[in-house]
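Here the complex is missing one protein chain, while the rest keep their positions.
Right, subunit A next:
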C-alpha cells in the first residue's frame, strides 16, 4: 500500500520542502473549511482536481483511478443534507424525506467541498514521501526527534503487523479453527482470535525496537545531524506562489462565472 502510493513523477511540489508544504496545505484546508459560497466551493473542487493531474506525483492513469471515487464521495457526503436539511422553499416531500431548495444547494456545497478536501489530501500525499516529511519537521519546525523517529519506525514496522496477520490466519486454518457464531458473536470471536495476538505482538516488538533506539540515543535532546538535510530553496517560493494562486483563481472564477449564485448556504430563518 505504501509502495503503491509512492510518487513516481517529478513535479515542483515534489521538490518543495515538505514542512513548508504542510503549512501551505493546512492553510488551503482552512480556506476550504471557511468557504460558505457554493460557487467558490465548486471551483475549488475543480481547481484542486486539475492541480492533482498537473502537479501530483502520479501518472495520469493512476490519478484517474484515484479520482474515480470522487463521484461516490460527492453523493455520500451531500445526500443526507439534501434529504433532511432545513429549508423553506419545499420541492418534494415523502414521509421523512424533505427536499427543499436550500437543503439541496447546501448538500451540493458539502459535496463540492468534500471533493476539494480529497483532492488537497491526495495532492499532498502524492508529492510527499513521509520520511522526508518527518525529517523536514524535525529540522525546520523543531519537532522532537523522539516523536519523528517513533513515527518513522512505526511506519516501517507496519508491514510486519500485516505479515503477522497473514501468518495468524494460516495458523488458524492449519489447526482447523472455525469461527463459531454469526453477527456480533462472530465478530467478538474474530477480535479474540486476531486482535489480541496481533496487538500484543506489536506491543512487544515496539518495545524491543524502542529499547534499541534509546540505546542509540534516538530520544536524545542534544544537537544532532540528519541523514536527509532539509533546505529551503527557490522551488519553495514557486510552490507558495502556485498554491496561493490556486484558491485566488477559484475565487475569481466564482465571482466572474457563478453557476448557482448563492453566497451563504447556511440556513437563515
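Keep in mind that, in the parts below, contacts are C-beta pairs under 8 Å (C-beta built on N, C-alpha and C of every residue); 3 or more make two chains touch, one makes a residue touch a chain; residues count from 1.
Here, contacts and distances are computed from a predicted model.
Chemist: Quick one: the chain not pictured, UniProt calls it what, "Thiamine ABC transporter permease", "Aromatic ring-hydroxylating dioxygenase subunit alpha", "DNA repair exonuclease" or "Xanthine dehydrogenase family protein molybdopterin-binding subunit"?
Modeler: UniProt lists the chain left out of the view as "Thiamine ABC transporter permease".
Chemist: Tell me which residue among A:8, A:154 or A:173 touches the hidden chain in the full complex.
Modeler: Of the listed residues, the one touching the omitted chain is A:154.
Chemist: Could you list which residues of subunit A touch the chain missing from the display?
Modeler: Spelled out for subunit A, the touching residues are 1-2, 5, 25-26, 28-29, 33, 66, 69-70, 73, 77, 80-81, 84-86, 96, 98, 103, 106, 110, 114, 117-122, 124-126, 130, 146-147, 149-151, 153-155, 157-158, 161-162, 191-192, 195-196, 198-200, 202-207, 209-211, 213-214, 218-219, 265-267.
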